[in-house]
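Below, a portion of the complex is reproduced, with chain positions unchanged.
Each chain carries a letter (A and B) given by its place in the written order, and its residues are counted from 1.
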Amino acid sequence: MPDWGAHLSEMRQRAPLVHNITNYVAMNVMANVLLAAGASPAMVHAVEEAAEFTPLAGALTINIGTPSGPWVAAMEASAQAAQAAGLPWVLDPVAVGATAFRREIGARLLALGPAAIRGNASEILALSGAAAQGKGADSADPVAAAEEAARALACSTGAVVAVTGPVDYVTDGARGWRVANGHPAMPRVTALGCSLTGLVGAFLAGAEDRATATVAALAYFGLAGERAGETAAGPGSFQVALLDALATITPDALTAGARVQAA
Amino acid sequence: MPDWGAHLSEMRQRAPLVHNITNYVAMNVMANVLLAAGASPAMVHAVEEAAEFTPLAGALTINIGTPSGPWVAAMEASAQAAQAAGLPWVLDPVAVGATAFRREIGARLLALGPAAIRGNASEILALSGAAAQGKGADSADPVAAAEEAARALACSTGAVVAVTGPVDYVTDGARGWRVANGHPAMPRVTALGCSLTGLVGAFLAGAEDRATATVAALAYFGLAGERAGETAAGPGSFQVALLDALATITPDALTAGARVQAA
């Protein structure tokens, strides 16, 4: 059994500053998820400063959930700054298939060398150019339907691709994993997928193996969801308990609780 | 006793995608309220895509709580797209009387045919052109003072008008209702009125009778507040319990607990 908890332990030791350009709905939750996990979040989106700020961080994440012209300019400038500095950056292509604007943004960002891409099945299908069903932020396709597209996307871009859902699928093109951790209440709380993208960024900061670091981030978040589900009485108390669990889970608990299989 | 729970049941069966252009303070809470209730939220505000996105949804809501030039352009484009597609859209005229900018935005949006308008008494008075007292997001006028203005506004625009407060008043110009559900802690949590506007949108998506659907949404939200008030120790735990209650309340419980009277 691989030592998934080692990734959590290393992340907490590095306590990386993670630069996030994310959507308005997710900002607060994502910051709290990163703080609870042991990382340090920074939200910086102005084109006047975004690219200057990026190299101060250990990783960058970009989420297109509520895009606009000026923000897209900052996204591109920061992604280029991350590339230039050798920093990993993570792409979260929210609802990328929904409009022409998002499809164009997705394509432009994809060309800037993300280290990892995290989305639901509909988003990964749409980003890879395949037909997808999703309209909003929710997926209308099962994870399994996007596995082939995920592998192709990983091969063509060099990124780790994570398709999240009831059972997540992660691939770097050559290797693959399924992560079964999680809880059915998670889609009933907004911005948890977006927040997970921030965690992937935190785990990638300084990681040697980006694929297993991504798997560890997903297992950790899913395990926190399982813990939260044990006590929550609904989506409100679930979100509270999730943040508590993220802060409480130890590396040993993650190693013991991760439900990961090679695929 | 009308079957108010039937509106909740139908909304959950349709699980509508609701497109919201709302303020920064409310976005996260509103998304969580819609998810807890059983709907699917989408926040899309860029003028490059807003009008393209609107017809994918079952309803649109527009809230002017933190307006700016580019957002107002997207609000108008989406409202026009909703009109063209025959989709109901809901106007939330936050603090519409406070500045010249808001008064102008309110008037322009009012001309685009909202299916429903939800505001506090000061906002409904200001939107209807009457003198109002409110400065910020809180009302300084009692609900009763806005009933006549609400009826006039409903008659002149064809919209259902909901004046919310300790006892809400809803009218379509011909009919009227008072909704007594609610809890005194609700004004101590930010963005609950804005979130209720999202719920009204969800209940209107596909509804045959928009006035009774609006009444049902108000009674449901107020009943959830009553449930939350039974256990909450303050405004923090109240918000958590409110989300839990929204997910837990059944259609039968709503029919039994709705405190609605014709007025």
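Rule of thumb we're sticking to: contacts are C-beta pairs under 8 Å (C-beta built on N, C-alpha and C of every residue); 3 or more make two chains touch, one makes a residue touch a chain.
Here the structure is a predicted model, which is why all the values come from computation and not from measurement.
Shown here are 2 copies of a single protein sequence; counted across the entire complex in this file, the number of copies is 3.
Quick note on the criterion: only the chains that are shown with their structure count from here on.
In whole angstrom, the spacing between the mean C-alpha positions of chain A and chain B is 32. Residues 17, 24, 27-28, 31-32, 35-36, 40-46, 48-49, 52-53, 56-57, 70, 239-248 of chain B are the ones touching chain A in the complex.
Touching chain B in their complex are the following residues of chain A: 23-26, 28-29, 65-69, 95, 98-102, 135-138, 187-191, 232-237, 239-240.
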